[in-house]
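Only a single protein chain was left out; the remaining protein chains are all shown in position.
Chain naming follows the written order as A and B, and within any one chain the residues start at number 1.
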Amino acid sequence: MQFWIIQGLNSLSLGGLLFLLSSGFSLIFGLMRLANLTHGAFFMLGTYFAATAMRAYDGLNIWVAALGAGIAVAAVGGLFERLVLTRLKANPLGQVLVTLGMSFIISDACLMFWGGDSIPVPTPPNLQSPTRVFGFVFPTYRLVLVGCAIATAILLYFLIERTRLGAMIRAGVDDRQMARAVGIPVSNLFTLVFCLGAGIAGAGGVLGGPVLSAYPGLDADMLPLALIVVILGGIGSLLGAFIGSFIIGIIYTFGTALFPELAYIILFLPMIFVIAFRPQGLFGRVST
Amino acid sequence: MTALTFGYALEVVNLKKTFGGLTVTQNVSLSIRPGERRLIIGPNGAGKTTLFNQISGDLRPNSGSISLFGSDITHLPPYKRAHLGLSRTYQIITLFAGDTLEHNVTLGLLGLRRARWQMWRPLSFYGNMTTEARRTLDAVGLLQLATHPISDIAYGERRRVELAMALAQQPRVLLLDEPLAGLSNTERATVKSLIASIPRQTTVIMIEHDMDTALDLAETVTLLNYGRVIVDGERDAVIADERTREVYLGT
Partner (left out) sequence: MKWIGVALVAGSLLLPPLFAGDFYINLASQILIAAIFALSLNLLVGFGGMTSLGHASYLGVGAYISALLTSRYGFGHGAAALLSIVGTTAMAAFFGVIALRASGLGFLMITLALSQVLWGLAYRMSNVTNGDNGIAGLTRPAPFGISLDSPISFYWFALIVATFALVMMATFVSSAFGSSLKGVRDQPRRMAALGFNPWLIRWITFVYAGFWGGVAGLLYVYYHKYMHPTSLSTTSSAEALLGVIAGGSGTLGGPAVGAALVVLLKNYVSAYLERWNMLLGLVFLFIVLVTPTGIVPGVSRLTTRLRGGER
């Protein structure tokens, strides 16, 4: 019983982390029709920023670190979008290839600056003491992660469904030509959404830090999880990314706990199942 | 004789198609006899091309059925319909721009032959296919351009290549989607006589806006509007019909 509850809570916290990772990917794909393969690297960049900043300034608040890293990674993403991606507007394949190239560059740069050893990110002191849930002891920080994911989901929902900016984004998703014709600055919108997506990934990387720590290859570990989440949930759908994250969180956590060697194969199964029976994903509107 | 066995070359029953909340085909039924020349008319957005796309299999209808010479093809993929004798041309020209005219028409022939799975012999090995492609190009008056790439030839000539690709397949039912669109007067006359010369073994269903030319080619006419069949019948009866004038003149 204890096993199931603890692993269940672990699943939720991994799911939350995956949502912080994949919501930005899904947002960017939905508006820009761009598979941003740099996304794992953006996440890792956030984790490294946090590791460095929190070691340099002892007692630095993790929320401040997340905000700072989010802004920094958003800036990196914005530069990349403006300088490189906009030149390849008519070439979706070229866009994917440069995001792949960019991910190699970032990942090697991280290796160069931070070396090959894993760097732990400290858990915030006020969240270090465990919480009792149904009489079971559980790390508080992981519960907070779930809260962060839910808060992010709600914020994104309001941003997209309730604000003027969101209305423009939705118009751009539905019909780019039409949006441009009615005077929506689609190009600026692209940059903004790319920054936002990258920023969420960067902040997510910080928040994931205490659980994952910063290590070379973190990007390559995270990118496939993001891909599987969005393929499962439906590319470009926020709700899909949310549900998909928790499904994968559950499957991966229980898979690792029950069949440690096969966890990676178990990840395959829901993806294959969805592709076979619902190629557009659980909540996707268009198949790709 | 096929006419006696099957009754209809193409039969569409209660076809319905929606995109989101928009109904683009509503209860459309058509019965077309073998050898018939049918013209489908209607204002822009009446659902003519959408109807063709459902007949050729590019789109799946929500409900209703389509049969070709008595066999139900509603759920068949497009390539299987082609093998049952259905060919079509496209309103927006879709040719292989980098390849020669001859190669384009040969692809039409290859699509229906087992040689399309042949993995070690080049297309040029099949000389009879090339001969046949050239014969079809000759029929549409483009033989002298056979070895030029599509990208080198004019728009009106491309329209004729479209037609040649479909004709080379010797279809039993041929769907022509605006074969005269964008042509000059002389080209129009050429394509018109080309369509008129299609043998009677082929049933022809044509969407066309140019009434002056198209009505001469048609025996029967179907008028679509807002995805519905408004009038359907012999050419002269449809032209004379009150409802046709309503749709076109809005009175």
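Simple rule for what comes next: a contact is a pair of C-beta atoms (placed from the backbone, for glycine too) under 8 Å apart; a residue touches a chain by one contact, two chains touch by 3 or more.
Just so we're clear, the structure is a prediction, and the values are computed from it rather than from any experiment.
Check A:Val96, A:Val211 or A:Leu239 against the missing chain and you find that the one touching it is A:Val96. The set of subunit A residues touching the chain not shown comprises 29, 33, 35, 37, 84, 87-88, 91-94, 96-98, 100-105, 107-109, 111-112, 220-221, 223-224, 227-228, 230-231, 235, 260-261, 263-265, 267-268, 271-272, 275-276, 279, 287-288. For subunit B, the residues touching the chain absent from view are 56-58, 77-79, 82-83, 87-88, 90, 94-98, 103, 107-108, 110-112, 115-123, 125-126, 165, 169.
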